[in-house]
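Of the protein chains in this complex, all but one are displayed in their positions.
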Amino acid sequence: MIPRYSRQDAAAIWDPSTKYKIWFEIEAHAATKMAELGVIPNEAAETLWAKGKDASFDADRIDEIERTVKHDVIAFLTHVSEIVGPEARFLHQGMTSSDVLDTCFAVQLQRSADLLIEGVDLVLAALKKRALEHKFTPTVGRSHGIHAEPVTFGLKLAGYYAEFVRARKRLEVAREEISTCAISGAVGTFANVSPEVEAYVAEKMGLSVEPVSTQVIPRDRHAAFFAALGVVASSIERLAVEIRHLQRTEVLEAEEFFSKGQKGSSAMPHKRNPVLTENLTGLARLVRSAVVPAMENVALWHERDISHSSVERGIAPDACVHLDFALRRLAGVMENLMVYPENMQKNLDRLGGLVHSQRVLLALTQKGMSREDSYSAVQRNAMRVWRGEGNFLDFLSADEDVSKFFTREELEPFFDLGYHTKHVDTIFARVFGV
Amino acid sequence: MIPRYSRQDAAAIWDPSTKYKIWFEIEAHAATKMAELGVIPNEAAETLWAKGKDASFDADRIDEIERTVKHDVIAFLTHVSEIVGPEARFLHQGMTSSDVLDTCFAVQLQRSADLLIEGVDLVLAALKKRALEHKFTPTVGRSHGIHAEPVTFGLKLAGYYAEFVRARKRLEVAREEISTCAISGAVGTFANVSPEVEAYVAEKMGLSVEPVSTQVIPRDRHAAFFAALGVVASSIERLAVEIRHLQRTEVLEAEEFFSKGQKGSSAMPHKRNPVLTENLTGLARLVRSAVVPAMENVALWHERDISHSSVERGIAPDACVHLDFALRRLAGVMENLMVYPENMQKNLDRLGGLVHSQRVLLALTQKGMSREDSYSAVQRNAMRVWRGEGNFLDFLSADEDVSKFFTREELEPFFDLGYHTKHVDTIFARVFGV
Amino acid sequence: MIPRYSRQDAAAIWDPSTKYKIWFEIEAHAATKMAELGVIPNEAAETLWAKGKDASFDADRIDEIERTVKHDVIAFLTHVSEIVGPEARFLHQGMTSSDVLDTCFAVQLQRSADLLIEGVDLVLAALKKRALEHKFTPTVGRSHGIHAEPVTFGLKLAGYYAEFVRARKRLEVAREEISTCAISGAVGTFANVSPEVEAYVAEKMGLSVEPVSTQVIPRDRHAAFFAALGVVASSIERLAVEIRHLQRTEVLEAEEFFSKGQKGSSAMPHKRNPVLTENLTGLARLVRSAVVPAMENVALWHERDISHSSVERGIAPDACVHLDFALRRLAGVMENLMVYPENMQKNLDRLGGLVHSQRVLLALTQKGMSREDSYSAVQRNAMRVWRGEGNFLDFLSADEDVSKFFTREELEPFFDLGYHTKHVDTIFARVFGV
Partner (left out) sequence: MIPRYSRQDAAAIWDPSTKYKIWFEIEAHAATKMAELGVIPNEAAETLWAKGKDASFDADRIDEIERTVKHDVIAFLTHVSEIVGPEARFLHQGMTSSDVLDTCFAVQLQRSADLLIEGVDLVLAALKKRALEHKFTPTVGRSHGIHAEPVTFGLKLAGYYAEFVRARKRLEVAREEISTCAISGAVGTFANVSPEVEAYVAEKMGLSVEPVSTQVIPRDRHAAFFAALGVVASSIERLAVEIRHLQRTEVLEAEEFFSKGQKGSSAMPHKRNPVLTENLTGLARLVRSAVVPAMENVALWHERDISHSSVERGIAPDACVHLDFALRRLAGVMENLMVYPENMQKNLDRLGGLVHSQRVLLALTQKGMSREDSYSAVQRNAMRVWRGEGNFLDFLSADEDVSKFFTREELEPFFDLGYHTKHVDTIFARVFGV
């Protein structure tokens, strides 16, 4: 986890102190149910809660014990017994370490997912606001980096909005995927622990019951979770790359907010660089790097091997925390983005009307010129404009073949921007419901 | 696409002939709606359908035209005009190539998803059948490849069944993700084509409308699709690895069906190798390799660049067809798997009762021995068994500390298998509803 | 393997006919040596060569046999016996299938590597030619997509040249990595085949001897090979992305060659799109997708399992053939690239002299202004230029703080392009040795 790309809230989920608190809750809830089932004494369960509930577990002490026993859960339980006394022996009865570890992991991923969904909501709010603001701000649509036809800046943003609505749904599904609890014992048979304990702990921890676990919660769930994060990261990358393009010196249709006192370059004082979106591009790569190892983790041997553990110690906090950071950063970028409609217009005018070539092509076809002839008439004149020889409308008016079908006056309306924005309302209604 | 890992049905979806047929349908449905809207003559649309409906489009001829015009859709349209005559000029009015390409791609992926779901259903059927058959066949549960505690073979299979139920859901979600149609023109503004055309074509092709497209359908959908395939492939790998382990010479609890006439090894005539599941392990890696490029495809520049195209020409048929093949192969493997309950029992007995160590541990704790003392008493005797010095029950009975709490007669019931299978019904009810 | 991204030469290496020819050569060379060692009769080896040397092996027939025997090498040997007669029984004595398969694979990869190196050489030749041509063509250097300081177009190309020199070395190392021969029998012990056979076949096939094989040649070699291909593909991507940027409408400093008759867009006749370099960007992703599965292939179980086989049937031809295609395409793009020095100059002038800001900053510092004060003086004036208020030199001359150190006349030389190109010769000497 890279501190500079971590928010405190998101990182705290992965603190040892949080983990030990969740471990205690899982163990103590299990004890409560076991007491109810008569497996352990009622007083034991009560004492455990009474003494452990507000205890703070000492990560260093647990590490110290682990160095001897070489087992994290046993080290934790030993430390709990130092705090709550002999009743600690009633903890963990019939359970296996993974019951605690995996259920805790589910809680941590679920909390992370909540923050991620919050982050997407911030992105959505910023996108919606700016999309409505620029609903009819004309700008050129580009395919292959080449001017195509006019769009509006709001329309671009509406597309990103719709993509992040999908991102939200993917995170919701991912959250559900990993929100399961397993308290099923060493190989998932409930030999030494009742399924009722599992059901009770699940409910208390806000999880559902894992229908069938081995020693662990099956890792296809986690693979699906991290895959969803990778897709969301890729959507962030798409928007980040868009902003980077728009901020290019030659384009300059938008710019990341540049605060007072900020230095763009140690060597070149004139620079204003899209460093936040470049950073987001990199973070997307980083988050995505969790996907393949998470999938490689699925095929654990038999009822489990522990190869997934080191992988998850790395990718889980890293991917969750960095994606959380990226979403908030993206929301800020979009919220504060400086937009330059006049530059958009300037760029739009740059090709001497060429962006209207398709409309002319269609009009010629509809007047009866063959598609092939229309295409070459339009392309022939377009290439002259492209070479900087003049204006598209002028050339078309003067073209022998074109003028058989249209006068200059008839051609002029084909150069109207409104033609391209007539369905913006339709699209906005689809996306924003307004 | 590797022919030996391709089923005809699945591969046919990606034949040029299928593609051109879908292209024609999209264009012709669009023409029908345009005629209805008065954009093109009714007769034109009718002629198109009449002459093109059952036409077979000549892929070689289209390739030949493409070599001149260097554009696949224009080449196709030119070829259509060779078949249907001058009315072809009314096709593709106001549309952009990607309207056709992407909508066709959606249809192909959707059909592939249908086959994949069918494949999962075959796997589920085989797993259910074998799980019920071996519901109470005892076998050892293993963690870390080391004997842990008894499970049943049916229980193992129930876990895989539940995993493939999740796989099915993931494929359903993935199918929905990519089932959208975009007919929105060069930059998604509907400047030259009505949204009604899109709605009509979508309905006819069994798709929903893409709420906001650029020149293309956004690629986060496809990234999510291929990510889902990668997760499913990883689940295949898990089951394949399980079978491979079970077929090891030293384990031999199950074997892939070995047909008459089959040679296991050119050099060693005695060999019976788990080649199908090894192959599935490899296919899982292959399918998974589509995930990252699909994610890298998301960040297309502005309203689109065409970098995704070559990627998708590779990964889309490959991942879909190979996963389809893998699912069918896996269904066959599970359907025909030779299971050896007697070997399972032999392995289960191998550790001289050690698989019951936890139960003894728990019993000691419940009788009042501290967790730490219980653990060392049990471990001390277990290690002797491990070293081959004798039988666990004997050692425990003779142990000074243990015998303070239990006589041999009291220890004996702790070695009962039924103790471990008492919740199999519960778990089967969760998984199979029975 | 995608036909449209495959050259005949490169694809032919992976034809079944090529494979069977190599298999025969390996088996027949082994037979020759075995005859020399007295293991098989001399006449048998001679007959094998006499009848098999120019034979063409029938892939369909072999497939047919394989459907019965379910083993590719046995099917091949059976077919060989149909051609050469009973002497075929002396083939493959003491060898294992992988001896043939893996040695053949080495030959195929080696030949592919040769083509790849040839391809890099074509790229290098084109880059060198264009670099020398534009050695002193001024253009703006950009960091973060923002104008930084002047460079020359030749200098940019020199950087790519140096990168492809490294690519060549990586391919040479990769070629050597996989150029080994193993004829060591079922588990690599030479139990039934002499190491002399291996040495003989290795020499005949242009390979070195694998020092210690299991049943197979160890897959770390192949992982390193495909990793090298992935790095080369990434270098292709970098150059492709550069061209795509340069061809943007707003930049237009260079363009892919656009042939007569080519249509940029079915809908927009004015478009000239960088489709080749976009395609290269996608191919890079595709080639790179081979890297992770190749690494996952390394950990085969014990003396081998066959999971790598399906992976390699996919990634080996695909990655080799597509990278070969990409290199040739890239060479063509660079060879024919249309370069627009006047647009480069126009863009360079765009920022009203701001690209010289660092030089002014340094001069101020050297005259004694503190670094911090210099930075803010320069930034203050730069920002005015950025906002389009005027020219950098004018503002600086009028600035109260700056003018304490420099008159306008003294500032002027800081705006000289030659200042930035004075070391181009040095760099070219490093790269091209001239």
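When the chains are written out, they are named A, B and C in that same order, and each has its own residue count from 1.
To be clear about the criterion, a contact is a pair of C-beta atoms (placed from the backbone, for glycine too) under 8 Å apart; a residue touches a chain by one contact, two chains touch by 3 or more.
Keep in mind that what you see is a predicted model, and the values were worked out from it rather than measured.
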Chains on display which the left-out chain touches in the complete complex: A, B, C
Contact with the hidden chain (one of C:288, C:313 or C:328): C:288
Option touching the unshown chain, where C:53, C:67 or C:89 are the choices: C:89
Which residue of C:238, C:346 or C:408 touches the chain not shown here: C:238
Contact residue for the chain not shown (choose from C:99, C:255 or C:305): C:305
Those residues of chain C which, in the complete complex, touch the missing chain: 77-78, 81, 86, 88-89, 93-94, 141-145, 148-151, 155-156, 158-159, 162-163, 166-167, 170, 173, 177, 185-192, 195, 209, 211-215, 218-221, 223-224, 227-228, 230-231, 233-235, 237-238, 240-242, 245, 281, 284, 288, 291-292, 295-296, 298-306, 358-359, 362, 365-366, 370-372, 419-424, 426-427, 430-431
Positions on chain A where the hidden chain makes contact: 2, 4-5, 68-71, 73-74, 77, 92, 94-97, 185-186, 192, 244, 259, 261-268, 273, 275, 278-279, 281-283, 285-286, 288-290, 292-293, 296-297, 301, 305-311, 313-315, 318, 322
Positions on chain B where the hidden chain makes contact: 140, 142-149, 244-245, 247-251, 263-265, 267-275, 278, 292, 296, 347, 350-351, 354-355, 357-358, 361, 375-376, 378-379, 382-383, 385-386, 392
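Simple rule for what comes next: only the chains that are shown with their structure count from here on.
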Farthest-lying chain, centroid of Cα atoms versus that of chain A: C
Separation of chain A from chain C, taking each centre as the mean of its C-alpha atoms, in whole Å: 32
Chain A, residues touching no fewer than two other chains: 142-145, 148-149, 245, 292, 296, 358
